[in-house]
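Sending over a structure as structure tokens; questions will come in a sec.
With one protein chain withheld, the remaining protein chains of the complex are depicted in position.
When the chains are written out, they are named A, B, C, D and E in that same order, and each has its own residue count from 1.
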Amino acid sequence: MRPSSRTASQIRPVSITRNYTIHAEGSVLIEFGNTKVLCNASVNEGVPRFMKGQGKGWITAEYSMLPRATHTRSDREAARGKQGGRTLEIQRLIARSLRAAVDLKMLGENTIVVDCDVIQADGGTRTASITGACVALVDALSHMRTKGIIKNNPLKCMIAAISVGIFRGTPIADLEYLEDSEAETDMNVIMTDTGKLIEVQGTAEGEAFSFDELNEMLGLAKTGINELFDIQRTALS
Amino acid sequence: MRPSSRTASQIRPVSITRNYTIHAEGSVLIEFGNTKVLCNASVNEGVPRFMKGQGKGWITAEYSMLPRATHTRSDREAARGKQGGRTLEIQRLIARSLRAAVDLKMLGENTIVVDCDVIQADGGTRTASITGACVALVDALSHMRTKGIIKNNPLKCMIAAISVGIFRGTPIADLEYLEDSEAETDMNVIMTDTGKLIEVQGTAEGEAFSFDELNEMLGLAKTGINELFDIQRTALS
Amino acid sequence: MRPSSRTASQIRPVSITRNYTIHAEGSVLIEFGNTKVLCNASVNEGVPRFMKGQGKGWITAEYSMLPRATHTRSDREAARGKQGGRTLEIQRLIARSLRAAVDLKMLGENTIVVDCDVIQADGGTRTASITGACVALVDALSHMRTKGIIKNNPLKCMIAAISVGIFRGTPIADLEYLEDSEAETDMNVIMTDTGKLIEVQGTAEGEAFSFDELNEMLGLAKTGINELFDIQRTALS
Amino acid sequence: MRPSSRTASQIRPVSITRNYTIHAEGSVLIEFGNTKVLCNASVNEGVPRFMKGQGKGWITAEYSMLPRATHTRSDREAARGKQGGRTLEIQRLIARSLRAAVDLKMLGENTIVVDCDVIQADGGTRTASITGACVALVDALSHMRTKGIIKNNPLKCMIAAISVGIFRGTPIADLEYLEDSEAETDMNVIMTDTGKLIEVQGTAEGEAFSFDELNEMLGLAKTGINELFDIQRTALS
Amino acid sequence: MRPSSRTASQIRPVSITRNYTIHAEGSVLIEFGNTKVLCNASVNEGVPRFMKGQGKGWITAEYSMLPRATHTRSDREAARGKQGGRTLEIQRLIARSLRAAVDLKMLGENTIVVDCDVIQADGGTRTASITGACVALVDALSHMRTKGIIKNNPLKCMIAAISVGIFRGTPIADLEYLEDSEAETDMNVIMTDTGKLIEVQGTAEGEAFSFDELNEMLGLAKTGINELFDIQRTALS
Partner (left out) sequence: MRPSSRTASQIRPVSITRNYTIHAEGSVLIEFGNTKVLCNASVNEGVPRFMKGQGKGWITAEYSMLPRATHTRSDREAARGKQGGRTLEIQRLIARSLRAAVDLKMLGENTIVVDCDVIQADGGTRTASITGACVALVDALSHMRTKGIIKNNPLKCMIAAISVGIFRGTPIADLEYLEDSEAETDMNVIMTDTGKLIEVQGTAEGEAFSFDELNEMLGLAKTGINELFDIQRTALS
């Protein structure tokens, strides 16, 4: 039995609110149960120096948790003077995944920055970030077409992400904090709505896992992510 | 005529939502029109080194704007590796004001950290922060009494803050962004609900201001802040 | 009675030495009693990036205390690797005040940097800095006209600053360290020699202050600053 | 055909030199073809603050590339003043994997730091690091037993790592730089010599990958890692 | 002929003002011609962590130039967020030299920090710093004996320093900026008043120098430093 009383494959109630703030070209509040992440997509002219002159665009991401998004207060990274390894790892993951969903040539020499700020954390902040960021990205791309910055939609597919893991010996989907902190294995899976994989990151926290367990987790991920695609579609329609 | 169509002394609709997030001991979302600040008060055992052994508590504050809280995206301070001068100035102001409202001896050797994170900005983020932080502080102090950490309420008074300024020659209250960016003089006033002043910061942005103008602005501030005390009281009742 | 044996409105002996060092275009040592600040104004061609192409000049300031300017040694900010909040706050204040005294258009695309380095501190370092920096600025502007960099004098007015406060219940002017550290309220006032206000920053350190006390402090400031204008004029003649 | 002329499953010649330097408790130079990493394991008394008092040990890792380990010179991270996201990600991965191989309770309150410094890079530096670090760890643990710091061997299993990927549509093992920079998908797999998985990190660089491709890559990884276990065993015997 | 019109061995007028500021235990303004350095020695209880429990004291130094001590303004190191290599090199040199003059055991577990802040620079700031710092150190040690912190004088000898160099083929002493910037070789020599060497640092800026030239420079240094010892003695008497 899960602390959340959910079945092994049951994901939390997910809610997506578009236009959550007024300034960003794409602004989405995504909630995976008690996990709440604000995903703001900003459109900027030009690309970073290393991309200049290639006629291609760029997508980058930044991730942060508000200091009291968690049970106990964490130090503010701006006050500490640097972003931690976990933060850098997550924002690299978000950006890489979003870029895999977009034809950068069709974006022209423009940059989209997606800020994922965790307002409240209860496990799965990186998967919620990616799932919400994709919707914010869709809105930012619509804005670009409306403004005539680009002509066609550079989006190749939708992407969404979910965490799966092995908790007290059983593979489960969409772990919340209590489950995550106790899980033997933690895996994040990012997929396209064309049924392919963008990223698989499985980590043995305590016990190594078998190939069979890996496959069971991948199956749970596939099912859960398909539910997320439905929710994204509803939000965007 | 103000861009906001408000009368000179008219403040924006103000809304205060308590228990906005689940983890913080005091969690308040305050809205001054389109300006939205999340104020989370965290209670920690112990005090900073320079306060140790005095039997007194401490209150500190941190302030930040989400990168896309504003019209155009600002760099994330954590990514730049340091907090800017404006940020440090504002968080020092918030903390100093809150400390003026509390009997630190009655707090025992405990620290309250108030995080003011601006979700959306439209002028007046520091005055909204202070006004909301005071409510979050009240909730955190209640929590401490409920948990038996302190016996009596260390709060000496409520505090609230408002911006006033001179816009096209006329003193006005509670400036929003369009007004603020064009104002000749900008002043922030922080008061106690006992009718006294905690802080007065008036700055000539373009034109120096006269003693008469100063007094007119102070009058507007007094009126506006009294409205804020009513709204705080309603929220807390 | 003040520890300094001065009357409530009596300011300390003030001395202004021009051409204190040989390299800077304007170099002033200003002394407010035992407080000694070296104000060096440097003229540079060009403006910061955010000002480019507007045909206007810029004035900025930096402030620092020598580590042993104070009773006990403070850490050197260069060694700690960052400037503290107090430092940033003061240098922003100095620069903002000086800019209010100058017609930036008449300055052309040139920058003046004023370095205020506190050699010895005994209260009022920021007000001494501003009062001395204005004289150094005058000398730097003369230099620019002599060199043909600018044709006319961009100075709109002189500025000077003084601290006032409430000490053991009585408003007093120009607080020295012993008075400042015990004062209930501390206020810095910056004025033009045309009788207007540039900046008012009043802070309740322990006790909130009344509107009447505010007015008394403003009166003391006005009188004291007028004395400073006389001293500036004598130094410049 | 691979640029390396190897078959799809063929790994590069791997060489492990123990006692490569004289000071470290475990010192291993590992070569995967032209990729050369020096893995030094240092034994220190005590544990980091967050581990104190639990009677358990800790293992951490640091990773770096010499500036000219690569085709063109990269900036030195010490000179830039911070470690990049890629570096932090890799050293977190190395440390996490090593900890999964050790019973931290049997280590006592001691810390082992493993430094993986890349002398020359040609793809697969993180997998070479992990494979070499495990051997350096074994030597450091032997040293601890010899010195009487610990009584029994806390090693639960050997670990080794390999990269696999999809290159021009075909899954291949142990990618060198030319292959890696062009691969559609890149995956790092870390396993125990008990046949289980410690970490799986698959990333679509350009094209998303199918579940079938994932399984093919996993198969290649398993075969390659088993060869690495043989080479480790030979080196240690 | 030297730009300074001095003879090859002639040093600049040197002036030493003790008690230049009021707070430091030793406070000396030293002038080597137009080079002016304020040397403040601060006495602190305790020693740095790496010296604890050895019953010995410690002497350290910090060096800085005011931004406009030089012909053109240099960036402030506190604003740049780090001390440059030249600064670190000089302050290490000052501290090492002062420690060579003191019996650290007789100092007890106390630390003396000497801050050398260059008010105005015209060549030879490091040699002026060392020569002035030694006098400030003497005053700080007297203060310690007066306060009963130490019983006996831990000073083993006086130290002083001078720069010598080869300018247009001729060895000269005490180079000022115009000479220094053009010199083929630059050498700093630090000696004890017992006729021995503490530090010799000779650098070929453009042309390598011969052993004969080295000896000529050493001779000039010896003569010049002996004059400095006379000036120190007069200042201290």
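Here, contacts are C-beta pairs under 8 Å (C-beta built on N, C-alpha and C of every residue); 3 or more make two chains touch, one makes a residue touch a chain.
Predicted model only: the values in this text are computed from it and were never measured.
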Exercise. Quick one: say which of D:P3, D:G46 or D:G81 touches the chain that got left out.
Key: D:G81
Exercise. Return the single residue from E:Q120, E:T192 or E:Q232 that touches the missing chain.
Key: E:T192
Quiz prompt | Absent chain, residues of chain D that touch it | solution = 21-24, 27, 34, 36, 38, 40, 42, 44, 62, 64, 66-73, 76-79, 81-83, 87, 113, 115, 117, 119-120
Quiz item: Residues on chain E that touch the omitted chain in the whole complex?
Solution: 82, 84-86, 88-89, 91-92, 96, 100, 157, 187, 191-192, 194-204, 206, 208-211, 214, 218, 222
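In this text, only the chains that are shown with their structure count from here on.
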Exercise. Take the average of all CA coordinates in chain B, do the same for chain E, and state the distance between these two points in whole angstrom.
Key: 50
Quiz item: Which chain C residues touch at least two other chains?
Solution: 82
